[in-house]
Each structure stands twice: as C-alpha cells, then as structure tokens.
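Remarks on the structure that follows.
Note that this complex is displayed minus one protein chain, with the remaining chains in position.
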C-alpha cells in the first residue's frame, strides 16, 4: 500500500533552481570576492559571488589552495582580545545585548562565509570536497585544524541526523547513483556492473544508503546486507558468483558484510552508527523472521599488532590465529583505553558485541595481508544495544560471547600493549 | 518533458523513519531528561529522550514553560569567565587545541541540546513551535532573548536557503497542504475551499511556497500571483468571483498580491526576499511574455502615521489620499533611516521600487482602517534589483517612479518625523 | 521501506502529451469528419480529427446527438449478408485469409472509429461520457443497444482489471481528486470538506479507489472503510462527528460502509468486486490484527418489496422488521433466481455471506424510506469466497449465518414472489 507522497512530491524541485546560464567573469582575486560576498545583500548577486568563489577555488593549484586556507585561517579568524573583553562584559552584565555581542565575536568570520557559500545551488557538495582538500593538508599545516574545526561544526549542523534520508539501493536505482556505489565500495571491491548486480538484485541481498536533500546524487555512506540462514563464516560464501538466492522470507539472519563511507570530506561527521541501527530497525519490521543481525567484518589491525607484539603467525594453524584474533579484539587497547582495532571500536561503540571469529574467512589479498584471512562477526541485539553502549563508553568494557572469551584466554601472546594509533573507518579508495 | 526524478525519488523516505510505537513513560523531570540526553550515546535511546522532552514540553502549562526557559537561559548558558580565560589563552597561543577549547566554551550548552533534540523524527517543526512560545514571552522576560538568539542561530543554519524547496501550490496539491494555505493567508483572508480554488485553479493564477525537507507538510511562506494584462489598481478586481480567467500566455504582468509567512516561530529567519526573487526568475523563464513583476500591496501604517502627523484624511478625496500615501512611503522614516512602513521596508529592501499608488483599491475593512483603501504597486526589475538594493541599504534611498515622486511633492502634510516603530511583516492570524 | 518507483517514474508523462494549442476549425459535419478519420494515416492529423469529433460531439444538442448515434448505429454497422457469406466461406475453408476476412467483416465499423478516437490525448474520459449519454437514450431508442454493446466491448478491453490501479485516498490526496469523492459519494452524502476529512484523516478510517492510467484524475469507484472493534450495528455510530478515533493496530474489524461507482458511463464494466477483494487482501497484509471484513449495507428494496407483498411495516417493532429484512434477503428472488435486492446480489455474487441484520441502524431520510432504518452486514471471508461464489452462481444459494436464517424463519410474511426488477448498484447522484 502507499505511503503518502507528499514529501517526495514537495522535493522534486530542490535541485531545480535555475543555474546562471553561461559562466560569468569576475576579475577579482578569490579573497576579494569572499570579502565582497560578506557584504552582499541581494540574493542573486550573492549566489553569483558564491558560485564564482567555489568555481574559482576548484581551479586553484595546490599552492594557491594553501594560500586560500591561510586567508580563511588567519584573516577570517576571530579576534581573541575582543572575545575576552566581551566575555568579561557579559560576565558582569549578562544582558541579551552583551550576549549577542559575545556570541557574534566568538564566531570566526569564516563560519559566516561558509554559510553564505552554502546558499548557492549545489554548493554543499562543493564545500564537502573543499574539506577533503583541507584534511589532506592537515599533516603539513596542522594550524589549519582551526578552519577545519569550523567547517566540521557547520557540516554537523547541516548533516544533522534529522535531515538524512535512508534509501534502499537496488537494481532499479538510477545508474548515476549505482556508478557511485561501484566507485565508493571500500571493503570488498566491486569490479563490474554484473558484480554490482549480484549484490543488489537477488532476493536475499539488500543495500541501504544515507542521502542528504542538498546532495541527492551523492550517497553519504552505504551498507551491503546479505540475508542468510545462520551466521556465515566466510566472505567468499557471501560473494560467490555461483550461489543460489533464497527467498527473503526464509532467512533468519541479516549480515552487514560491507559498510563504506563515500565522502572523505565528511570524515568525523559520523553516520555509520545511525545507518546500521536504522537498517536493523527497518529490517526487523519488514522481515520479522530475521532474528539475528551480525556483521562479517575485517580485522584490519591484526597482523600489524602481531608484528608489533613480536608474535608473527605462520598461517598454518587456523585455531591459533583465531585465538590471537580474539586476544587482539578483546585485549589490545589504544592509549584511550578503547580497542586498538578501528572496526572493533566502531561496532563496539555502537553497542554490538564480539560474536564469533573465523579463520580462513577472507581469501582476498588485502584480507590475507591485514588479518591472515580471519574475520569477525559483531552482533547487534536491539534490546541490549543501549546497555552495551554504556558499558563500552563508560567502563571501556568489550562485551563478547563466552566462546570468544575462551578463545582469547588460550591465545599464545605475551603482552598486549598498544602499538599503533587506530586509523579511522576506511573511506573510499584514494 | 521530464526532469530527473532522482531527488524526489531519494527523499520519499525522509519522514518514513519508524516512530517508537506506543508512548513510553519517563518519570523524571524535563530538566533531568535534558541533562541525560546530553550524555546519551546510543541513537535510539537519544531519540526517545528527545521525543520525550519535546512531548513533555508541549504539555507544560505557561508557568512551567517559563521555568523550562529559565533552565535553558541560565543553567545551560555559557561560562563567561571561562570564555574570557580561554580567549586570552588563545590570544597568546593560537593553537588548534586552544581554538577548539574556546570554540566549545563559547557555545552555550543549550545549543548542543537543541541540536540533539533536532535529531529525533519530526523534531524540527516542534522546535519551531517552541520558539513561537518563546517569542511570545520575550516582552515579559526580555532576558530570554539570549536563548532566542541561540535558537535563531540554529534555525538559520538548518533553514539555509540552499536547503529550501520552492514548490507550486495548485488545485492538485494535497488537501493537508491546502488547508494550511487557508489557515496561514494573512493578507486577504481565504474564507472557503471555493475561495481557495479561485486563487489556485484558474489558468491565470499561481501560488508558490517554500518548504523544508524536514517539515514537508508545512509551508514556510507562500506568495499568491495573478497574471494580468497591465498593472491592476485594485485588489477587488483581482479577487473578483465573477472575473473570467485568461490564458497565461496572454498575460504581460505578474502581480504578487499576497505574501504570507506561515511559521511565527521562524520570525527573523527571512525567506520572503528569496521566494519573490525565485518566482520572478522562474516565471520569466516559463512565461517569456511576462514583462513586468509588480506587487499589489497594502500600506499598513498609513492611517496611523497620518493620525500621528495630525493630518487625518476624510476619505472623500482620492487624489489627496494618494498624495499622502506617496509622501508617507517616500519620506516617513523610522529611527534607523529606513521607511516607516513595514511592507515598504520589505520590498524596497529586496530591490523593488515604488511604482504606482491607487486610491479606492481595497474595500475590505482592514484595508479601509489601515490605509483608507489605498494600495501600492512595488515593481521588481531583475536587471536593477542589485543596484536598487545597494542604494537602499547603503544610502537609505527610496527609489520611485517620477509620477510617484510628483504625487509626494504635492502632498499636503506638514512634517514627516517617525512616530511609531515599524512592525514586522505580518505572520498568520493569531 | 521503499517500493520501487520505476512505474510512477515512468508514467508521470502520460498526460503530458502536448495539446494542440488553440482550437482549430473544421467546417465539415461530424459524420464527415468521422469518415475522414477512418482513412487518415498521419498520427497528428488523426489526433486533430479525433479531438474535433469529441469536442464537436460535446456541443451537440440532444437531437443532434441522437442523429449522431443513428449514424453510428446504422451507417457504421456491420454488413450481415457479407458476414454470413464470409462465415460460410470460412466454414468450408478455414484458412487464415478467410478467417481475417470474416473477423474484419464481423466487427462493426464503429468499433474501429472508437479505437481511433481513443488515441487522442484525454479521449478515454470523453468516450466514457459519451456512453453516459447513450445509456440515457436507451429507453427511448432501444435499438441503440447495438452501438452500446460495441462501446462496452471496447471499454471492457481498455478497463481490463490488469490495467486498473488501486490507490488509497487520504487527506494527502490532491484536492482535485477529493472534490470528486465529495461529488460521487452515492450512499452516505458528504456535505463539506470537514465531513470529508472525518472520513479520510482519522487513524481508523481508510478509503480506496480504482483509477485508470488514461484517466488519472478520475476515480472509477471507491470504497470507504472504518476500522472498528467488533461489527458495528448502525451507520450513525460510524459517521458520528463526536467519536474518538482509535489506533488502527487496535481494530479487529474492517467495515466497508460505502461503495460508490463514479462513472455512469462505465455501468456494466464492473469493478466493485475487484476493489473489495483487493482491499481485503491488502488490509489483511498490512493490519494482521484485522480478523473480520464486513459491510454495513443498505437494503434499498426492502420497503418496496414489503409494500408489494402487502406486508407494510409500522416501524415500531424492531425485531419484526429485522425478521422481515432477513426473509427478504434470503427468499425474495428475481426472475433469474437471484436475490431481488441489488446490493445483496452484488455482495453475495462476490462471495460474501449475510452476516447480521440491524434495525434502527440508519436514521437518514433515505434509510428510513428504503428500509425503515434496517441495515445488513455482509461478511467477506477470504478462505470461503471462492466456494460461496460457486454456491451462489451455480446453485443460486444465499449463504447466511444461522442467526439470520432463524430470523428469516420467524418472519411474518405470506409469500415471496418477485415483484420488481432489481436496479443496478447505485451510481452517483444524477
């Protein structure tokens, strides 16, 4: 039966706003145009300036981009002395007028600039790309982290969970979206359109993505799901070209076998947690026969940790490597007391538990290099997520099944000190 | 031919997120739940808390709402001394770390709270309603302006022009939207569904509204347009029940005869400017025969001004009252140097000019009371909007046709000092 | 979650085909234009001719319409002698060539004409209206039944069940559709938009309609449904303005309390059967708590039958009138052996059973006049519909609950011969 179409109906014009026909020329420097934009009061003129800035930015070479970020970072910063003054004033007289003055002064001018840029049609995606550039410069120019902080602040507001749209991706989806799924899959590469079809079209496969209304052609993050009988112990069985699809109604398990962030420029504006939970909620409702929600996840830091620990593994002992993996996931911690493994941090932080560990589960080259082919199931149990989250965030506790705990106890490792900094969730191939 | 349907396609789920079944009980005070929300890390639990807070808020009586706003205003304020300290620290060492600390401290905790509230399904509309309550309390509790400032700051970010969707309202629109058009029309009341149909269905009538993806059932602002031959000189001729509709292709003029803000809670987050300009752009494109874009506007402050000036008008002299109206629009200024008349401020601020003045143009009771039946056409000329905006905002210059200027010169008024504060654009009937 | 939007996507252009700008003149008689159309081979020219014919037809006065139908009926009839010849030829030599010749000859030329008319944009609705006129002339000109037979033949093909679309009507539906629901409701009048809203918006109300892709703005038939606890025994309780809505999940019964055909010109091309069964199937799926599907139906022929039987009823004896109604529904038969009551024929023919009878169930004037306020529940039980249909159609058996049978046994009536011809299901108010 039909849901109301009011919304889709309403929104079909979002990107329909008229562009500005042919490009217009503006002889000024990009900085000057930025300053002009901050005083422009006519909407159309403002859009033109904003578009000019974003187009101009895109054309800049690396050095000029750096110069542009220096301008943002320094010339459009806040005035600390003024903030201190106004804070003191507000401290002695908390009037609305003083509050407003302090509030205005404590927001760097670059924030207002980005807000204005974002008003132009199509600007949001361009700002996300600009931040990708900025992130890539942070190592070299750590002081740019100030500008990055401001952009993240805005992106978090714009990409508020309440504005995100989850949508199923299937073989009926527009090719323009599907080609991005191919491009952005970060965990188990999609080689061809036929490969893609095998992940979308069968009755026992699902794919879901988040979108934002202002970037309707760009998935933000997507998760690939296999509906199975029982918990799978190898990615090859899930991705096999020969397998027969089953009816979704006959499955009892939903397996999240790949989750990929699509927008490097949105790093730190996390959606993965929300996406998985929404998929769990929706599948629970639509397919009541699904009892278990598990991942089939890589253990990207395993081999590196073993090497650092001085416990290199031969690969000939499947039990042995499972024990080592269990040990790693349960006991190897970073400086902040959280698991060293980035994927473990992510799922455990979401309230999942370590459910089972499988050797010989990933024959791909990257799987062998990173974890000697071992994979792990994390399990999401809706009724315990809140409680697990609390145990993890408050007490740094890694919840696991007793069989995983037993594996870990029998692992042949000396110590478990932190060796490497955890990397973030993988984003798309660079 | 078809535009791409990708977007509408993508978005049809935005409001489809599962609600939480039956209401859940939470015995705590609303303040305690707010504090709990600020430390909650599980999404679903967070949504439940946010929904509980918003539902609980709605049930509060006036006194308890005031108490809640006191809590927001005082207990969730920023710590001025700490801000001053951190600003000094940042001043002497502008490191990213110091910047982040200052940035965090200078944002009142209530901002983070509202951001979290906004993640729950349907929250945005409820926050807008909460602000309506807050606005109504400001006279009595002026210090709440601090909290209001923070909410407006967030609303401006969420209702960024880039996220707004313009949509035509017509007789094919959902009844759930149309009933809101009836309710929100602020300028020329819509009495019945037949009345509404006469403004939407004829070939020479248009209506456009802005929507936000997170409130797809709620128009934010709408404008009603009549396509005519020549500039009309009375609202009765536009709204007449007997008139014959003409083909849109035969019209040479588009008349904005009513513009209504729908959300009192969005006062100060202005969309009217954008809406009119987008309609001008789109109609120019779709109906190239339309040469002139004018309003047919009330002059709400005219009679009050005349009374204050000691120049009461008898109503028997149509030329006389037109001259007085011209004088009022061109010369009566508020303390800030801008026109006293709020509608004039709005359209002139948008870059329109005073085009013509008509007595005997509005026979309605409110029209007679406010302006003795005089109305005015403001004219939007795309090629001159930017320049007019500049003249108005920089030089306080009111641009008008020479005929209007001549009228003003011949007006029989003594002086033109500011007498009343300008009221804002009218929102819906309270 | 989302169904695929491929279809809706595909179809949004169906009515978008360009019309022919301004009207074009054609000085010829309508008959001549019909003959010209039959030999036209260019599509655009053909559309213009077809549109001209249909527009011209609409303008004809009654006498000229009759003349036009005479032309169709006589001049565009088949040539019986030729058919007989070709049938004989085919009988002796059943070659494809002879078959084609016979096939072509046995189809009256008016059929081909209507097929060509139907190619023009918007023609289908106009042909349906033309047939409404034709039906109204049948009593006076019974020979036109030949032309009517051909049109019905085409309409049945065009309105094939496989091409019909069921759609929920709710308060989100376009006003242009809703105003037709108001206009077409035939059983329990809808007085105002607020009245309509009470039937569409509450959580325990549903309305479904069939549409045809070529007439997307015109509902063909619709049914109004109340979700209740238990089977209601009065229409006033269902339509009451004061009642509180319940959650759909709490209901155990779906009540079809009104079903209205919208298109008089589609009489005899029945959809009611299909609509009710599809609604039963869909609600069973979406609301598994719904156990019983019943109607709350008028008994339009009761009082007429009692009068014919010479058993007028006083109205003071609620048990007595229920018994009489049971007797009437179970035993009063038309010449064809089927129930005399047209609504009973419809629902029993669909496989429903007579479930319960209620006096004092309809206080409206028409309810009192037609059936002294008595109403009946017919019950649809998916698992028995096929079997009931068979018993009814093959053996003329009226299936009823034992309580209804007991009522009928105790009815104080002499005999039960057929007295009046059954009328068809009611269509909209004329």
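Note that the chains take the letters A, B and C in the order they are written out, and that residue 1 is the start of every chain.
What we mean here is this: a contact is a pair of C-beta atoms (placed from the backbone, for glycine too) under 8 Å apart; a residue touches a chain by one contact, two chains touch by 3 or more.
What you see is a predicted model; the values in this text were computed from it and never measured.
When you scan C:369, C:386 or C:412 for touch with the missing chain, the hit is C:386.
Within the set C:70, C:179, C:249 or C:282, the residue that contacts the chain not displayed is C:282. Of C:28, C:62, C:115 or C:396, it is C:115 that touches the chain left out of the display. Considering the complete assembly, subunit C touches the hidden chain via residues 3-18, 41-45, 77-78, 80-81, 83-84, 87-88, 90-91, 94-96, 99-100, 102-103, 106, 115, 118-121, 123-124, 142-143, 145-146, 149-150, 153-154, 156-158, 160-163, 165-167, 174, 176-177, 211, 213-214, 216-217, 273-274, 277-278, 281-282, 285, 349, 351, 382, 385-386, 389-390, 393. Touching residues on subunit A toward the chain that is not drawn are 1-2, 5, 9, 12-13, 16, 171-176, 178, 193, 197.
Note that in this section only the chains that are shown with their structure count from here on.
Taking the mean of C-alpha positions as each chain's centre, the chain lying farthest from the centre of subunit B is C. Remark: the per-chain Cα centre closest to the mean position of all protein Cα atoms belongs to B.
Taking each chain's centre as the average of its CA atoms, subunit A and subunit C sit 54 Å apart. Counting partner chains per residue, subunit A has residues 4-6, 167, 282 touching two or more of them.
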